[in-house]
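A single protein chain has been removed from this complex, and every other one stays in its place.
Our next item is subunit A:
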Amino acid sequence: MAAPRSFLWSRRVFLTLLTVFVLLPVYVMVSSSLKPLEDVSGKFEWIPSGLTVRPYFDIWETVPLADYFMNSLIVAGAATVCSVTIAVFAAYAVSRYSFRGKRLFTVTVLSTQMFPGILFLLPLFLIYVNIGNATGIALFGSRGGLILTYLTFSLPFSIWMLIGYFDSVPRDLDEAAKVDGCGPIGALFRVIVPAAIPGIVAVAVYAFMTAWGEVLFASVMTNDTTRTLAVGLQGYSTQNDVYWNQVMAASLVVSLPVVAGFLLLQRYLVTGLTAGAVK
């Protein structure tokens, strides 16, 4: 089909403008992270006049960024492992068996995704504080407490996406496994999980990304020692000054792992994300 000029020109103009819009903050992030503080505090310059990599060394000193990094890694990692593991079993049950209450379960899982995070924040806060008072177990401010709160969004999401992935694994494979003497759990781990590995990885990356970027729970439920990156990055602004070059350098450093992971796995992620919505 030969596209007319009007189409080609609209496409060119639109996509160019959109690319500029999308990449503008990325450019600001990169260029500002390479400026000395006096440059980044003055008028914005498109081309940095004095290039320096100092901010990339200073970020670790100004705030304990490495600790925050570790906290984020532990919390997001544990939330991901927990939710994906539990979701694998649940999704297998929903995808392969019919049982009483199946619809209730899937509808509940689906509908919790629409609930605002703020709805769970207050009660979870109260529960943690009260458990702490009653038993001395400090859930509030602990990594464990944060991991549990992160399951509020990562678990239903993982279940929902994995059901879609497991449904797409042909049932003949299960039957073949059963003929070969596999029990139901054997069939899950020997046939379905390997066949759905791209989907499971996609779900894991997505769960990790959402936990890595979460702000609301992290800002209420953490203390000095368990602070995650989402809260820690605010430490670069003091009463008098904001170390913008360091903020930008730190933003870039903390973004790299998830952006790299996402772009590497984007093909799987895209099919996974869309499988549920488009069906």
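The rule we apply is simple: a residue touches a chain if its C-beta (ideal position, glycine included) is under 8 Å from a C-beta of that chain, and two chains touch if they have at least 3 such contacts; residues count from 1.
We adopt the following convention: contacts and distances are computed from a predicted model.
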| item | value |
| --- | --- |
| Options "Tellurium resistance protein", "Putative sugar ABC transporter permease protein", "CRISPR-associated endonuclease Cas1" or "Cytochrome aa3 subunit 2": UniProt name of the undisplayed chain | "Putative sugar ABC transporter permease protein" |
| Among A:P25, A:G50, A:P170 or A:P194, residue touching the chain not depicted | A:P25 |
| Among A:Y92, A:Y165 or A:Y268, the residue in touch with the chain that has been omitted | A:Y92 |
| Option from A:F7, A:F57 or A:F189 whose C-beta touches the chain left out | A:F7 |
| Subunit A residues that touch the omitted chain in the full complex | 1, 3-4, 6-7, 10-11, 14-15, 18-19, 21-26, 28-29, 32, 40-44, 86-87, 89-90, 92-94, 97, 99, 102, 105, 108-109, 112-124, 126-127, 129-130, 133, 148-149, 151-152, 155-156, 159, 184, 209, 212-216, 219-220, 229-230, 233, 244, 247-248, 251-252, 254-255, 258-259, 262-263, 266, 270-271, 273-274, 277-278 |
